[in-house]
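Every protein chain except one is present and positioned as in the full complex.
Each chain carries a letter (A, B and C) given by its place in the written order, and its residues are counted from 1.
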Amino acid sequence: MGSVIDTPPAAMQGATPCLDARLPARFAAVRERTVELAAPVSAEDAMVQSMPDASPTKWHLAHTTWFFETFVLCALPGYRPVNADWQVLFNSYYQSVGPQHSRPMRGVLSRPSLTEVLDYRARVDAGLHDAFAHGELDAALCRRVELGLQHEQQHQELILTDLLHALSCNPLRPAYRDDLPSSTAAAGPLDWMRFDEAIVDIGAPRWPGADAFAFDLESPRHRVLVGAFALATRPVTCGEYLDFIHDGGYREPTLWLSPGWNRVRAKGWKRPLYWLDEERHFTLGGVRAIDREAPVAQLSYYEADAFARWAGARLPTEFEWERAAQGVAVDGNFVDAGRLQPVGDARDGLRQLFGDVWEWTSSAFLPYPGFRPLDGALGEYNGKFMVGQQVLRGGSCASPHDHLRASYRNFFPPEARWQFAGLRLAKDLA
Amino acid sequence: MGSVIDTPPAAMQGATPCLDARLPARFAAVRERTVELAAPVSAEDAMVQSMPDASPTKWHLAHTTWFFETFVLCALPGYRPVNADWQVLFNSYYQSVGPQHSRPMRGVLSRPSLTEVLDYRARVDAGLHDAFAHGELDAALCRRVELGLQHEQQHQELILTDLLHALSCNPLRPAYRDDLPSSTAAAGPLDWMRFDEAIVDIGAPRWPGADAFAFDLESPRHRVLVGAFALATRPVTCGEYLDFIHDGGYREPTLWLSPGWNRVRAKGWKRPLYWLDEERHFTLGGVRAIDREAPVAQLSYYEADAFARWAGARLPTEFEWERAAQGVAVDGNFVDAGRLQPVGDARDGLRQLFGDVWEWTSSAFLPYPGFRPLDGALGEYNGKFMVGQQVLRGGSCASPHDHLRASYRNFFPPEARWQFAGLRLAKDLA
Amino acid sequence: MGSVIDTPPAAMQGATPCLDARLPARFAAVRERTVELAAPVSAEDAMVQSMPDASPTKWHLAHTTWFFETFVLCALPGYRPVNADWQVLFNSYYQSVGPQHSRPMRGVLSRPSLTEVLDYRARVDAGLHDAFAHGELDAALCRRVELGLQHEQQHQELILTDLLHALSCNPLRPAYRDDLPSSTAAAGPLDWMRFDEAIVDIGAPRWPGADAFAFDLESPRHRVLVGAFALATRPVTCGEYLDFIHDGGYREPTLWLSPGWNRVRAKGWKRPLYWLDEERHFTLGGVRAIDREAPVAQLSYYEADAFARWAGARLPTEFEWERAAQGVAVDGNFVDAGRLQPVGDARDGLRQLFGDVWEWTSSAFLPYPGFRPLDGALGEYNGKFMVGQQVLRGGSCASPHDHLRASYRNFFPPEARWQFAGLRLAKDLA
Partner (left out) sequence: MGSVIDTPPAAMQGATPCLDARLPARFAAVRERTVELAAPVSAEDAMVQSMPDASPTKWHLAHTTWFFETFVLCALPGYRPVNADWQVLFNSYYQSVGPQHSRPMRGVLSRPSLTEVLDYRARVDAGLHDAFAHGELDAALCRRVELGLQHEQQHQELILTDLLHALSCNPLRPAYRDDLPSSTAAAGPLDWMRFDEAIVDIGAPRWPGADAFAFDLESPRHRVLVGAFALATRPVTCGEYLDFIHDGGYREPTLWLSPGWNRVRAKGWKRPLYWLDEERHFTLGGVRAIDREAPVAQLSYYEADAFARWAGARLPTEFEWERAAQGVAVDGNFVDAGRLQPVGDARDGLRQLFGDVWEWTSSAFLPYPGFRPLDGALGEYNGKFMVGQQVLRGGSCASPHDHLRASYRNFFPPEARWQFAGLRLAKDLA
């Protein structure tokens, strides 16, 4: 496996530097944004690992930095890592790069301290800025920077969702921030938008190659025959989900996929993950009243699927979703809005495709025809997870606005509940 | 949920009887065949449950009988079950029908005895034959009989694969049958057959409705745009799989899906499930020399996928597979051939699509667009398992010949290894 | 480790033969008794392993035979084992002898069949009888025969208790025997017998050496200072245990040892293992009415201890128990009485020390001062289990009468519930 640097960048050979002049500023902004998101919590909060699937804030801060150090700075002649041991601690799952600290044991890493990790960030940032300034980054490395920023934006969302989980495990139910606004926006009626059968171009052109960034898993752009269907104009609300609960949704096995029903019984599920009862739930703003008009979130795929069956509908495929989203402006309730909780939207027509809640689709996370992972270690980014997971679309109230697009594919195991994940209904058209 | 009989059959109302005059004879033949398959083993062998996923032979004999009793005989006026308690013992997973004996505890059922279960079979068979003879079965019930026979054929294969697993756990490594032939047939070269992009009709017309039987999961027949691809003319052989092993396939993480690699390490996988070393493996005929020309079997999806990646190829989608199989005669090395082990086939051209080994596809087991489960309790047959599993195609040396077709979809979790499951390679065409 | 035969017997060197002329007859009787106990059940019943701690009847039949083959016949010149593979299958835990088949997988051993195992018994028995007849067994080997018979009697009890557990897991609740009598005997009052402080000789002289057989764990006989105490004249009855249940015994944490309370909650314990409700329980005779006058059985140590605390008393130490039992005739409701269930005893005075139920003591299972295991592989018999278990005394309704004595120590982990184990109260005397 050996070297981290699988496709030796031409940096040292006088190759063309990075063309995108805005990259340094964008780098600075994204990196700074991560630190801002972590700012409301203490070094102790930033230590907590409340389950193996969730990581401490401090680890996210360090891992995203490790990514730039490993894949960009280490490719520069003469660079020496800030701390060779940290190469192991903060490697998530890149087997090609070397060994990894055990994932469920990230919570024991009291050292390095948060202060040291922030200093690590500063040093790596400085390294990047120097490299930008001195034109040391050729196009290949600039693409790695771009990938690193997209990667960092994914971790920005995980910082929030993992922290929400960590804080939810503390009986004191401390808030991430006390100053978050409450919403009283109405949801508006749920209508159905009809789509005829069509051959649709799905996915994004392969990057790099294409100018616009897309993850490898979104490519290649390819044609899919999508049958006629109807799509709900908005996501399912908390109020509608309460109807499902009141109608015995969590007690009726025939509504559930078989492993879903096993999970319901084994874990005693009775409501969405952070609902304390049918009135109050735990949020990044602490315990709040459940807003019945807001899209329901923190559902597993099993719950989303059972709700849809109960409603006499189904989940959309990711292709149906993408078809509906093509041409729709990527606007919505993203993390940038500062609400950090889904809210109702009473406008007419198809809405809330982007932001508020990730929408579970009925599509398993599989490679597109002709899928090719990125070269080298970065090929481990997505491809090796293409089994046993479901695709989600659209981004959430914890996603960065400029991170999403119609072709964006997120994925989680069907039992995962701690994301801002909800659903939008779909129906067959005869 | 209440009654077992969700759509009350019109039997008692003088409705049209069953049209297919061959059904009684077919019923007799399939039922008899099951008993023949179980005949070589003792009552003690028929008790063994060697893992939660596998069931004792006796349980298969009883469960398939329960199916006819529950879904056919119980619908007839005045019928009383042979033993009301057995309704629980031999219900597999039909929540709508009532409670089930715990699946991992099927091995404790020393009572009823094998003799009693065979008697149960005889009594239910007699009930069916009477009902046939007296014209008591209307079309709806005849369809249930047909479904029951298809169901029974699935369990015929499971009787063999579950028994093979059970016997493999006994250090004495007893054979299911001592008189099975050994093969020395050559495999012939692996060539590639090219297919152009096309819109393909996939699946079977919905049964009932359509004359020809198909499971609900194969319907509706629908159009899929299948891109250009090449398909290997035959499955991967044991000899080729040995090359993968010798090349360190089980030691190289980058060849594996992430949960596959975790499994390899956790379970210490080093070769296919029943390979004792690189020369001998355990079969229904006992310990035999590995036939390098025969298709490799007893692979998990993870292993099939890793092999394909190592070979610079990929697994086909189920749509690619079905496209290639359309129009191909359903011939091959099925259970009827009495070999009970895959064998090489040196003919030219596309071959062994049917029989020998189930072929793992890269398709997750998902509903087809417009999928509708069967009505009532029988709707639990397939639909509720549509998550977390992969599709296999083509049948195996343990499948009944008249049970398969091009649209047939089998499914198992990606870690399942105890089936006659192998792979056929596919490739993109630029 | 090498040879099974650690202390080479002098058989082949013309050493003194076995002195006890009754040994052959005793051998025949004990061996026959085991087969009688297994007779009421089918080959299928004899296969069931319902939990890792319990073994199939067939395995007990084979293992006890393996013991004589391994430790006696294999020591004779020229003897060849009936089947070398069975040496592994039926070795329980003798590391010095060689590898063992995995304990939780004993239920997969459909082969050898029950018939073959009974034939194995016959062949080994014949070997022993020949050896007796030809004077081939020297004193050392005769001692091994004696040990083997004592060992076999222990397994006679386990055959019954393991079968009871196996049958209890079958929802049909089949009886081991349908012809067992029901008891209506009254319990008589619970009085207290007082004992003054004394130095007591505890345990049995080391065998061999002493004439009378005793297990190594009962030796050496040694002096113990036992303080003054009072002992209940009879065991606790089902009726008294019902009072504990009705008083909330299973809901009050302060009555329980900490790991006991954790177990109560984790397993949902609410009553003794085989009580279906407060009226009926499962027995070797099938479902029967609970006899409130009979000693309560199938308790864990945790339950016995909690009951004693609730009753304002405590469990006796094994030394107190033995002191009380010294000089008491070993009479009682043993397996020989054919009841196979504890019964009330209305006589006056100290009673039921022997038979009916094993009595949990507050003594951990530890070596006596100067304890020395038997030589060689047989030293693994008891000594290596001397941690984490509690001592029980007195034998039960499933123990052979001629197997018990005042110094006899049985031991089980504190959570074990499937034995005929109950309790007798004790109290401090100021």
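Please note the rule applied: contacts are C-beta pairs under 8 Å (C-beta built on N, C-alpha and C of every residue); 3 or more make two chains touch, one makes a residue touch a chain.
If you're wondering where the values come from, they're calculated on a predicted model, not measured in any experiment.
Peer 1: Would you list the chains present here that the left-out chain is in contact with?
Peer 2: A, C
Peer 1: Just one of A:Ala28, A:Cys74 or A:Leu89 touches the chain that is missing; which is it?
Peer 2: Looking across A:Ala28, A:Cys74 or A:Leu89, the contact with the absent chain belongs to A:Leu89.
Peer 1: Return the single residue from A:Glu44, A:Asp196, A:Asp211 or A:Asp348 that touches the missing chain.
Peer 2: A:Glu44
Peer 1: Using the touch definition up top, pick the residue from A:Ala25, A:Val108, A:Ala122 or A:Ala346 that touches the left-out chain.
Peer 2: A:Val108
Peer 1: In the whole complex, what residues of subunit C lie against the chain that is missing from view?
Peer 2: Counting over the whole complex, subunit C touches the hidden chain at residues 1, 93, 95-96, 199, 222-225, 227, 229, 253-254, 256-261, 301-302, 305, 317, 362-364, 366-367, 369-370, 379-380, 384-388, 390, 414, 428.
Peer 1: Against the chain that's been left off, what residues of subunit A make contact? List them.
Peer 2: 41-50, 85, 88-89, 101, 105, 107-114, 166-167, 169-172, 174
We adopt the following convention: only the chains that are shown with their structure count from here on.
Peer 1: By the document's touch definition, which label belongs to this structure's chain graph: line, ring, star, complete, or other?
Peer 2: line
Peer 1: Could you name the chain whose Cα mean is nearest to the mean of all protein Cα atoms here?
Peer 2: It is chain B that sits nearest the middle.
Peer 1: Determine, using the mean of C-alpha atoms as each chain's centre, which chain is farthest from subunit A.
Peer 2: C
Peer 1: Residue numbers at the subunit A-subunit B interface: does the shared fraction exceed half, giving same, or fall under half, giving different?
Peer 2: Mostly the same residues.
Peer 1: Taking the mean of the C-alpha atoms as each chain's centre, how many Å separate subunit B from subunit C?
Peer 2: 46
Peer 1: What is the distance, in whole Å, between the centres of subunit A and subunit C, each centre taken as the mean of its C-alpha atoms?
Peer 2: 59
Peer 1: For subunit B, what residues touch not just one other chain but two or more?
Peer 2: Within subunit B, no residue touches at least two other chains.
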